[in-house]
Structure formats: structure tokens, C-alpha cells
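With one protein chain held back, the other chains of the complex are shown just where they sit.
Let's look at chain A:
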Amino acid sequence: MRRTALSALLSHWRRHPLQLVSVLLGLALATALWSGVQAINTEARASYARAAGILAQDRLERLQPADGQRFPQEVYVSLRRAGWAVTPVVEGRVFHDGHGVIVLGVDPLTAPRGAMPGAVRAGGDFATFLGPPGLGYAAPRTIAEMEGAEGLPPLSPAPDMVPGVVMMDVGVAQRLLRAEGQMDRLLLSPDQPKGHAPLETVAPELERHPPQAEVDAAQLSGSFHLNLTAFGFLSFAVGLFIVHSAIGLAFEQRRPLFRTLRALGLPVKTLVGLLAAEVVLLALLAGLAGVGLGYAIAAVLLPDVAASLRGLYGAVVPGSLTLRPEWWLGGLAMALAGALGAAGQSLWRLWRLPLLAPAQPRAWARASARGLARQGALAILLALGALAAGLWGRGIVAGFVLLGAMLLAAALALPGVLALLLAGAERVSRRVLTHWFWADTRQQLPGLSLALMALLLALSANIGVGTMVSSFRLTFTGWLDQRLASEFYATARTREEARALHDWLLPRSDAVLPIWHIEGPVLGQRVEIYGVADHRTYPDHWPILTGEPDLWQSLAKGQGALINEQMWRRGAVKLGDRLTLPGGAGRRIVGVYSDYGNPRGQVIIGVDDLVALYPEVDRRRFAVRIDPARLSALRKDLIREFGLPEDNMIDQARVKEISLKVFERTFAVTAALNVLTMGVAGFAMFTSLLTLSTLRLPQLAPVWALGLTRRRLAWLELLRAALLAVLTMAVALPVGVLLAWVLLTVINVAAFGWRLPMFLFPGDWLWLSGLALLAGALAAAWPAWRLARIAPSGLLKVFADER
């Protein structure tokens, strides 16, 4: 019985292959975008976990000074002598040809068992590893990137190493990082011998810290991944509109068959079960295709994401994908859940359908005022929910609740809004054809509403994200112009060279400004503390958001500190508060400055103050104020006089170029997802119109019979689709602007810690309107072409079929 019934049910798809393609492709696209984003996130998380797992730092406690600065090697020696089982770590960054790597200096002899990478353990060539020039282990890709880098020891490939990290002997690393006789931290072995002297006695300057479960990058980039997930989910939702529409139509068209099967003795339970099995089968087929497609999308996008993560957060994520079971199983599960969710309403309706209910398909494509009202009421409820989240919600999750509720409310309200607009147009139209056109368009709304809702979501997202990115770009460019006031930046190789460089540059430039900084804990987070010179460059250019009138004098006197917007917006401190710097010194907060593109907190104090507080501060970097026309000569002179490598010199234009490149790559993924979502929405519109075109014939045939040509009707169909797309764009515009406002004032502040001014770009909207018009017209082109070319007998069938 089941077999026969299933065969009858499946025969529908044989007769309606287009619907089958709609369901499969819709679900596959939805799954693809979702699983593509998840693949990227999974890869990044795995990479963070591997980074945290280097040297087993995710499992081992560590000893470090309270101010986070380096400490003398003698402290380590004292601890070992006192019986402590500790192993030293020196860490720093080395740059080459636009790539930066983390140099990790370790001692393989004292490292806990299993903490060293496999290649180091298996290689066992300790003599080469320890003795000059030493040996570094790194991922093969990292070795390729660092080829020709000065100062690095020979590198050996270690496939299990995290990309972007080079591991070497602590002594070699100390020399490379100019940290001779210094260490960053000590890792505590879990098996500590009993009876050793207490830490306070042997090394009072060190504190005991718990294992680092996550690397900094994982914490910092959480918001970035949440953004990606939100976009992936939006794309998934847009794709589900197609599936819901196609499955709904297939159910409606099979109502007579359902009644017949039930009348012939098939229990409703079995019927629903068979249909659910059919949905599961479709979902699995489409899910597999979607996961495959998602893999391809992720593979294309991952290099950009990896570059963004590296540029923004210093997180190193490989640019290639690994096929992880949790990811593709998750993709399949989403496809199943999405398909069952999309079919749920239809299955429920069938479950409750009385046996003697009319077998004719319901007025599937007919407007139902009650349905619109219900949808409108739900839209109002969601809009109120969004308002509540906006007024009382805090943090990024509340921000996304606000966004989700707002977008869903707009989508649900769209058919009602369009129906009102079309009814108004119908009322004021005078010509008979125009009157029919509006009335007929209104009648098509329910059949097209899901596709139009998908288009609304895609357009709103496009406007919102586009406005945010463009606003960001405009602000960021202006901010770069302000902040990068100095024309040239040079980094000496040693402290001595730095002193000589400074003295040499002074008479040959307008000013030489130190760019010296340390890193350390402030307000519980690791931040950068910079020192600035008492020079006009800063009051003239520095982008101050708020501050006391004499803030630069306060800095010069060693009394005040500036903090960046990120620290300020986290809300822990405000202007006038006293800020405790690493080591315990306190400074009054006298101003806040904007610091786009930096996810971390940052503090600025006077440079003399910095040197006094942290005498060991790295003093090798300078900004040089100079006439740009003399830059080329200066560069040549520096190479001639000091032999300074090209990597140690950079001019303002190049810094701006790099910064803007990082910026563009950061939003390249968003832009790509935007385009893909638009594509899915366009496809939703196409499948809806194509499906409806077969249902349209009974409505169009009488009009044709009454004296309109097929060609004219086809043009009107084309015009109708384009018009609905443009009207949807008109509704999407305020929604998109609101979305941009939420992104700029809520999401960005929560995710990155900075708030940007919003700029409007009507030119972009005009372009997008044209795109929407084109999408509508293209989606309708094929059905319209078919209508224009249909043989009269095809239309006459409408009259004959009804007999």
C-alpha cells in the first residue's frame, strides 16, 4: 500500500520537473550559503584551538609579571634552582614582505612531555635546534611566506604547526627578537616537585595565571564570526522562502490526489508520513549538493576571511579548507530542518484536512484579506519586539535580535503594504487596461509574496550593509588622513642604531617623533600603551572624540592619559577617571580618540612618562615629518648611511594603501555574501514566476480572447514583475537605512567598540533600484517569452480543459 501510494505521490514531480528543480535548488542554495559560512567559522575556530594548544598553553598554568612586560632570565634560573618545574617562553613578531609571523622561543629540554609539536619530537635533531644558527619549525605555507626574511634561522616544515607561527630555541628567538637575557613567560609543568620554595620568595615579580583556554584572537574575532553567521543565516532564510513556496504549491496541487488516496483507504497518518519521507529525501539530496556548493563558496571566500582576520585581529587562519565531519553533518542537518520547517505548515494542514474537503486546489494564489491582516499583526508584534530590543537590550546578541525582528517584521508587512499601494493605484486608474493591470497585479501578490519577501530581505541587507561599509570607508579614509600625519616611518634594528638614526634624522627633517609602546594589562585586558612627543603634530591631527581643552599639556606633564574609543565604549571608565597602568601607576583620563580597525584597547601617555614608567620600552621606531618631495632621497640616504633594510622603512602612502587593503578585504566577504543573497532572491522570484506562469494561463486566456495580443500580455507580465521589484525596493529602502543605522550604532559598537557616523549614498540606491528592476525583468523574461510564443491552441486548452 505504502509503495503504491508513494509512487503516486512521487509521480507529481515527474510531471512538474520545474517544481522539483525549485525545491532542490532552493534548498541547495540555502544550505550552500549557510554551510559555506559555517565552514569558514569552523576552520577559524579549529585554528584558534590549535594556536591555544601550542606548547599545551591551553592546559598549563603560567608565570608572568603583573605588568605583562618581559623579565630577566635570571628569575627563571632562580626558580629552576629552587626546584620549580618551569619552561621558558619568548614571544614576538617578525615581519617580512607584508606577512607577519609569531616567533615562539621554547626550551625543548624543559618543556613538558607532549607539549612540543610532533615534528620537533620526532625530528629529534636537538643539536641543530639548539645551536647557532638554530632551526625553526613552521607550517609549510608559513615557510613559503617567510622565504628570504632576514634574521630567521633555517626553517623546517612541520605540518601540525599552526600557520603563522615559527617555533625555535629560546636562545635563537631571544637574539632574533632583540630580547637577549629576557623572557615573556614561564609555563608550569603539571607535575611540580614537592617542597620547593614559595613563588613570593623566589620570584616576587611573577604572578601565577590560569591556562589560556583561548588565544586573544579567538576572543577578539568572536563578533566577526557572529557577523558572518548572521549573514549566513539571512541567506539561509532567503533560500527557505523558495523551498516553502515550491513545497506549498506541490502540496496544493496534489490535494485532489490526497483526497483520492484517503478515499481509497490510505490512513492520514501514513499519508503524512510518506510526504514527510519525501521531504526528507529531497532535503538529503539537496543538502548534499548544498554542502558541496558551500565547500566551494568557502574555499573561494576563505583567503579573504583569513586576510581580514590577520589584518584585524592578528589571528592566523589557514587559507585552505579541511573537510570536517561536524561541518558537513551540520549542513545536512540544517537542510533537513529547513525543509521540514518549510513543509511543516503544509503537513499540518493535511493532517487536519477533513476527508470530504473540496479537492480543488484552494485559492493558493488568491489574496486573503484575513491572511494579510494576520501577517500584518505579526509584523507589528515583531516590530515592537525589535523596538524593545533596541531600547532595553544590551550587547551584540540584543543587536542581532533587533535586526532579525526588524527584518522579519518588514518582510511580513510587505505583502500588505504592496496590496495597499496597488489598491490605491487601481482606484485612481482611468484606463481599462491600466485598471485591470493593477487589479491583476494585486491578485498575483499572494503567489509572489514569498519571492518578494526574499527580495526585500536581500535588498534591505544590501542597502544596510552597503551604507555601513560606505560610511565606514568614508570615515576610515578621513581618519587615516588625520591620524597618519607623519610622512615617513622608520624602524632601527638595535637600540644603538635607533639613537644614531634619531640624531641623524633630526637636522634632515621637520620633526622626529618616537613611536614607542609597550603591551600590558589595563582594566583586565591586554592593551597597547603608546608614548607621544610634545609636538604640534598631535594637537593638529589626532582624531579626538572628546576631551579636556588642555589634554596635550596634561600628557606632556606626565599627568594624563588618552584612551581609544573601544576602551571608552566598554563603559568601564569615563573622562576624569583614574586609569591604572601596568605596574600600578595611575593617570587621569583626559581624552578619547577614535581608533578604527583596532579591536584592542589602547592608551596614550607622554613619551617621557612612558620611558620613565617602562625604561625597557622598545625605542626603535620613529615617525618623521618631512616634505614628501624629499622622501625618495631620504630613503636612499638611510640605506646608504645605515644599511637599513626596505622592510624597516615605510612612507605614509604605503601605510594608507595597506590599511585600505585590509579594510577592503575585511568587507569583501560581506560583499560576496550580499551578492549571493541577491542571486538567491532573484532565483526565488524566477521560480515563483515560472511556477505561477502555468497557473496564470486561465487568468490570461480570457483577456487574450477578449482582444489583447499574446505579445502585449507578455510585455505586461514583464512590466508587472519589474514594477513589483521596484515597489519592493521602495519598501526595502527605509528598512535598509534602518538596518545600516542599527549596524553602525549597535552592532559595530558591540562587536568592534567603535561608533561611526552614518552617511547616505543615494547614487548607490539608484544603482540598486536599477538592479532590482533588472532582477524582476530577468526573472519574468522567460515566462513572458513563453507567453508571447505560446500557440493559440495552448491558450484555447484553457477553455477546453474546463469542460
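Here is the rule we go by: a contact is a pair of C-beta atoms (placed from the backbone, for glycine too) under 8 Å apart; a residue touches a chain by one contact, two chains touch by 3 or more; residues count from 1.
Here is the rule we use: contacts and distances are computed from a predicted model.
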{"item": "The complex's invisible chain, by UniProt name, from \"Divalent metal cation transporter\", \"Circadian input-output histidine kinase CikA\", \"CHRD domain-containing protein\" or \"Putative ABC transport system ATP-binding protein\"", "value": "\"Putative ABC transport system ATP-binding protein\""}
{"item": "Full-complex contact with the absent chain, from A:Ala439, A:Ala500, A:Leu631 or A:Leu778", "value": "A:Ala439"}
{"item": "Residue of A:Leu347, A:Ala701, A:Leu716 or A:Leu787 touching the missing chain in the full complex", "value": "A:Ala701"}
{"item": "Missing-partner contacts on chain A, residue numbers", "value": "363, 366, 431-433, 435-436, 439-440, 442-443, 698-699, 701-712, 792-793, 795-796, 798-800, 802-803"}
